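Since the structure comes first, as structure tokens, the remarks are kept for the end.
Every protein chain of the complex appears in place save one, which is left out.
Order of writing sets the labels: A, B and C. Residues in every chain begin at 1.
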Amino acid sequence: MTDVKKYTFKDFASDQEVRWCPGCDDYVILRAVQKALPEIGRKKEDVVFISGIGCSSRFPYYMNTYGVHSIHGRAAAVATGTKLANPDLSVWVITGDGDALAIGGNHTIHAIRRNVDMNVILFNNEIYGLTKGQFSPTSLLGQKTKTSPFGNTQPPFNPGELAIGAHARFFARISGNKPKELSAMFIQAEQFKGLSFIEVLQNCVIFNDGAFDKFNSKETRPDNQVYVEHGKKMIFGHDNNKGLRLNGLKLEVVTIGENGVTEDDILVHDAHEPDPTLHFMLTRMENPIVTGVIRAVEDMSFDERFVGQMEERIAAGKGVTFDSLVESGETYTL
Amino acid sequence: MTDVKKYTFKDFASDQEVRWCPGCDDYVILRAVQKALPEIGRKKEDVVFISGIGCSSRFPYYMNTYGVHSIHGRAAAVATGTKLANPDLSVWVITGDGDALAIGGNHTIHAIRRNVDMNVILFNNEIYGLTKGQFSPTSLLGQKTKTSPFGNTQPPFNPGELAIGAHARFFARISGNKPKELSAMFIQAEQFKGLSFIEVLQNCVIFNDGAFDKFNSKETRPDNQVYVEHGKKMIFGHDNNKGLRLNGLKLEVVTIGENGVTEDDILVHDAHEPDPTLHFMLTRMENPIVTGVIRAVEDMSFDERFVGQMEERIAAGKGVTFDSLVESGETYTL
Amino acid sequence: MSNNFSQKSSSELDSVVIRFAGDSGDGMQLTGTQFADTSALMGNDIATFPNYPSEIRAPQGSLFGVSGFQVQVASQDISTPGDDLDMLVAMNPAALKTNLPDLAPGKMLLVDTDAFTPKNLKKAGYETNPLEDGSLEPYRLIAAPMTSSTKAALLDLGMDTKSMDRSKNMFTLGMIYWIYGRSMDHTIEFFQKKFKKKPIVIEANTRALKAGNVYAENLELIATTYQVRPAQLKKGKYRIIMGNQATAWGFIAAAKKANKELFLGSYPITPASDILHELVKHPEFRVKSFQAEDEIAGVASTIGASFAGDLAITTTSGPGLALKGEAIGLAMITEMPMVIVNVQRGGPSTGMPTKTEQSDLMQAMYGRNGESPVIVVAAHSPSHCFDMAFEASKLALEHMTPVILMTDGYIANGSEPWLIKKLADLPTITTNIAKNPEGWTPYTRDKDSLAREWAYPGMEGFEHRVGGLEKNVQTGNVNMQPMNHEEMVKLRAEKVKRVENYIPDLEVEGAQEGDLLVVGWGGTYGALHTAVQSAFGVGKKVGLAHFNYINPMPKNTAEVLKKFKKIVVCELNAGQFYKILLAEHPGHNYFKYNKVQGLPFTIQELMNRFDQVIAAEKVVNV
Partner (left out) sequence: MSNNFSQKSSSELDSVVIRFAGDSGDGMQLTGTQFADTSALMGNDIATFPNYPSEIRAPQGSLFGVSGFQVQVASQDISTPGDDLDMLVAMNPAALKTNLPDLAPGKMLLVDTDAFTPKNLKKAGYETNPLEDGSLEPYRLIAAPMTSSTKAALLDLGMDTKSMDRSKNMFTLGMIYWIYGRSMDHTIEFFQKKFKKKPIVIEANTRALKAGNVYAENLELIATTYQVRPAQLKKGKYRIIMGNQATAWGFIAAAKKANKELFLGSYPITPASDILHELVKHPEFRVKSFQAEDEIAGVASTIGASFAGDLAITTTSGPGLALKGEAIGLAMITEMPMVIVNVQRGGPSTGMPTKTEQSDLMQAMYGRNGESPVIVVAAHSPSHCFDMAFEASKLALEHMTPVILMTDGYIANGSEPWLIKKLADLPTITTNIAKNPEGWTPYTRDKDSLAREWAYPGMEGFEHRVGGLEKNVQTGNVNMQPMNHEEMVKLRAEKVKRVENYIPDLEVEGAQEGDLLVVGWGGTYGALHTAVQSAFGVGKKVGLAHFNYINPMPKNTAEVLKKFKKIVVCELNAGQFYKILLAEHPGHNYFKYNKVQGLPFTIQELMNRFDQVIAAEKVVNV
């Protein structure tokens, strides 16, 4: 990682024409990734993007790195193999809410549990885009879609809660339409050792336009979204005077200067706290919704444990060869 | 459900010879289910046991009810179909830690999310029994098994945390060697509307004997396990003088009568609290481990929503027939 | 040919083939559908073929973003959307570039001149403007400024440009309606229904349609108008039906006839999703549509619903069928009645999701572990999907076994007139439901069909367990004895084999014996039928045996095969049914003809191949 060229984002754009719908947030996220990569100090040939199937999963084709556009739902499992085979690589998983949470739900939670050192970007548009508009496991109860003409009867997952229930060490949620926030987030995720799980709230202009407007439009964002940062107070609002406070086991919104509330009452975000309870509560907040790195707790990664054990055995097995293996134990000569 | 015969547990035993290893907890759980069933007031023919593959999954063969011994990992999905097809049935899913959390992890979390009204009994022996002793997703880090001769490098799931992360409305954990507790638990689970997820700590005498001894043996249980009940204080200990207290966002063990602690300081268990935060914390306790019904929050079940919508449409579509369907919209006569 | 614009000649045609091509956003599917529907209402037979990209909204003007819709309207019975275009509609340079190779010189070409901007020309890779460089001279070019004319017509409605542009396809349609003497009434009615809540859209589209119509009438370039007389179709009430919709309705009908509720466990996948989209609309028929978390849960829930006593089905396409294989094995060994619909698409792997193919046949036959035969049937046209969905359900319920129904993207998305069926006129479905618990076991069988008696939860006295382990031939209890296993393997195979006693004989069209038997299955029927008819019509001894039943095959198969000197098996794959025939009916003089391009056969290429095979001296397989 020493003599890495100075790249620009263009170095990471492949020669393939990008084929998303005009106005899709996917363009923003793609560009944010391409802008983040020159900052992470990895050689282009050491970076791998692995996706499943979905609109979002076309992503690897647009990156001038190594990449696999695999099959629906299996990206995390493919990526686990790539990382174990070569732990020196920077591995990125690109996936959608259907890909990662419907068909691929199991691989997602297992990758999180194992803490494979890779970055998983979940393009959550709360809909199946590529297949033209069926509800997904993050679609809202009652939502009308092509497969729920009378309203969805399946209550959704909350990706953050699910991830923390599966022992996520790093969980972040972020708007899909803020290029700079996104780039900064991707850099943080890459720098985190272990699995970084990033839920991007990605607007699908065709099948679920405005899904996040209630907290992510120009008008709603200030008062309905709090962007948390480690070590900083959880303050938000048009006038920067709202904040989150702990009241027993509940998080509540208070206004600084009202009812005797001062800035001191506002929680300071500790993304590094090993106990996930508060992070779990933050992922569950609905108004304001919480974005930013909610949890980032370093732990040994799976590949580290795996390779560590291998290195130990290699050390213990010095001098062992294939020939010594087949001659070990009981042999006899005729 | 009116004229249900008075059954005894024998009515629920099939004519098939039980084939588990002598000493396996599975026998205890089987008997506990057979003893619970006469109490639930359901006709034998309305009860269905559905399992995957594993030692535990042989269970349905031993029940004189309807049953499906399906394929590995798919029991929850099969059962979802059965319940939607006939919501009047009492549906039970029998599964193991491999079956439900390795290959079947996705169906498990989706069934929980949807809140299908059925009872899922997870036989968690922290090992693959039927295939002779490989580690499972609940095996401990470092555990030596047939596939981890140098120690398991995959940190385990905690089924309770995972279930709550997937929005479990009912989660219970219970010892596999306490027949009466088990029977009582199964009755509660059946009476709960929605998906009841019960993790049974099931000792496998052959491949993982003593896995739960540190909190579930005669000696350890009193001080290392707290059995919680809704509305009761979380008190435990040999001398019934220990209890759980909330300290900020942490649960701590205190001794009544020491350091000024009185019984009033001890938390009263509220399994019905919709906010899952405390339940989440309880599932995470390691010493004492928490058993009992940790969470039981009523919500509409998926089948209820599903059938409700269907009934609405039936009402709205009065008089609609196949013939009117095919003649609806654009037709023309030649 | 007179150039006088008010004195145009009109000529009569047997059929017309038009392809509408434009940007994904240009509404070509809708335009084509309107032309087809109007023609059907005027008594023509019709057949359609949508061909669209896998991108949702590909960037405007791009080559890969071109969406096409081909329709044939005819005064006789037709079975395909036609080989040779009479008219190509190209809404922009990209559409022209990708579709012109399919237009023969002398044929009509309709373009929107407004779309031939330098930017669009560049996106399509044109160095010079084909409207100006003479390259379109071989065609009967009708170049009209459709976008601007539409705008002019809508100017006073106060709409924004984007909204006005959306009506330009109706301007185009108006022109075509004039050229082919179609009435605008149906389409105007359609606007009125569809945009009930947006009167301005009704007005805009109606105006555009009429403006295009008038424009064409006045245009001196259009020298001739054409008429296609009504076809001599069977009298009765018709509707236009798409294959996937027909499939969905076939199941609804079957459930009613069997007195069962319908359960669908499915996961969306192109091109099968529309069956799910149709069935979710019909809870009023107690259709229980469950969108599962994946294909495995789709089929597993279907097994669960079948066990509970529903007519249970699952729908998918190739990659999804691969995932369902293990569970189909469970359904097979537990002898659970259910239907698995596989709407084939281009493979392998993700392949070409929006293109058609027939390459999942082997997978349907053998994509499971162990000896695991199931019934495999195939539908051969959009409306035949109805019949085969019904038949698949009937076979599943009457023979207590999973049935795989194969359709494909071509017939699933294609449409044709359907003589509406009444429930009362459909065959009965007789489920074999257990009645007497005395001595009953889950493996009590019908002597003839070997179907086991069905009992399900809620039925008192029939409590039983089924599962994936081998079972005792009498009791159904788990059993690992060697001879019992062999007996069960044979019994399960025999049960499927005996279905041949319950299905119709194979029919031969055209020559009943002679030089060449053309063999096909599934969605190629239209093309094979037309090609064989043509060859037979000119005196060739060519017959067609099209298989709706693949496993088991009809009982008279051997008899049919031996009546011809040569057999050519035509498939949109590399020769899968061909292999099955070689293994099941060895000893004939088989040839094969395969096309794996994501496209249906053309009549012409089939006829060429027939001649080639007839002329071949010995077996030369291509």
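Note that in this section a residue touches a chain if its C-beta (ideal position, glycine included) is under 8 Å from a C-beta of that chain, and two chains touch if they have at least 3 such contacts.
This structure is a prediction, so every number in the text was calculated from the model and none was measured.
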Checklist line | Displayed chains contacting the withheld chain | finding: A, B, C
Note to self: Touching the hidden chain in the complete assembly: which of C:Gly61, C:Gly212, C:Gly309 or C:Gly325 does that?
What the structure shows: C:Gly325
Checklist line | Selected from C:Leu30, C:Leu582 or C:Ala616 as touching the chain missing from the view | finding: C:Leu582
Notebook entry, point to check: Which of these, B:Gly73, B:Gly160 or B:Gly194, touches the one chain of the complex that we don't see?
Noted result: B:Gly73
Item checked: Residues of chain C in contact with the chain not shown -> 53-54, 64, 317-319, 321-323, 325-326, 329-330, 332-334, 346-355, 357, 359-360, 362-363, 365-372, 467-470, 480, 482-483, 485-486, 489-490, 492-493, 573-574, 578-580, 582-583, 586-587, 590, 595-599
Next item on the list: Mind listing the chain A residues that contact the chain we can't see here?
Entry: 14, 16, 43-50, 53, 60-61, 63-71, 74, 77-86, 88-89, 106-107, 110, 306, 309-310, 313-314, 316-317, 320-323, 325-327, 329-334
Checklist line | Contacts of chain B with the absent chain, listed as residue ranges | finding: 17-22, 53, 55, 69, 71-73, 102-103, 105, 128-132, 134-135, 137, 146-150, 154, 206-207
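As a working rule, only the chains that are shown with their structure count from here on.
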Note to self: How many angstrom lie between the centres of chain B and chain C, each centre taken as the mean Cα position?
What the structure shows: 45
Next item on the list: Just give me the whole-number Å value for how far the CA centre of chain A lies from that of chain C.
Entry: 40
Next item on the list: Would you mind pulling out the distance in Å between where the CA atoms of chain A average out and where those of chain B do?
Entry: 30
Notebook entry, point to check: Where in chain C do residues touch two or more other chains at once?
Noted result: 283, 293-294
Next item on the list: Quick one: which residues in chain B touch 2 or more of the other chains?
Entry: 106, 110, 306, 309, 312-313
